[in-house]
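Just one protein chain is left out here, and the rest sit where they should.
Take a look at subunit A:
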């Protein structure tokens, strides 16, 4: 039996060592990329001396649908697109908090749509925050929505395993080999949606519940404290069928653009504009918010 216990302890010891090494390796690669791979690390890399007139936050529907370079060219206003795929209101709130901690900005835009009712974070979109879980602002906020937050912080590698360690592995590889990310040179916008969607009659259906979102409430509180103006908007959707008007009752300065673009060839898919659609929507965005 003692020989077996020794075997088990060696196996457990090696396993623990592997977890520690993997955790250190993944964290190092995430935090020291050759080229930034996500918006969280990108935000950390931008020097705090950088000045912005506005910042836009949201999901892939901000990431792919709003071009700050075009806005700068036409209005002279310098802004940044902090949207990224999968982000729910929790991740958006956390991004806003981290952004305001580092930069001064007078106005921010928050894209909301059918993710408004989601109160937990997205299991993929949270991954970029995981290397920084020891940062107070990230840990304290994650703790509010995740009962296992303490394990994420203290069990080596658990933070990467829980939210799909394969993604971490892919990041590891991509960080070593990949070229410059397009959003790095476009103020956060990724001009990669180039497909023209086929015409379709089937609507994009959703139904919002009439409840307050605690992360939006928190976001409004922080912005009020920092005296930052917040504008909420919904990005275009192809053939939407829902109750977005409900957001008017919960969000100040809300503007619904969901029906603003109708042509199918402006979309990559029902939820994302292609590059032509983005150009059109960014123009509409400029007219609505920056021309007065």
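Criterion: contacts are C-beta pairs under 8 Å (C-beta built on N, C-alpha and C of every residue); 3 or more make two chains touch, one makes a residue touch a chain; residues count from 1.
Just so it is clear, contacts and distances are computed from a predicted model.
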For the chain that's not shown, choose its UniProt protein name out of "Acyltransferase", "Na(+)/H(+) antiporter subunit A", "NADH-quinone oxidoreductase subunit M" or "Ferrous iron transport protein B".
-> "Acyltransferase"
Of the candidates A:116, A:163, A:189 or A:267, the residue in contact with the absent chain is A:163
On subunit A, the omitted chain is touched by residues 1, 3-4, 7-8, 10-11, 14-15, 18-19, 22, 85, 123-124, 157, 161-170
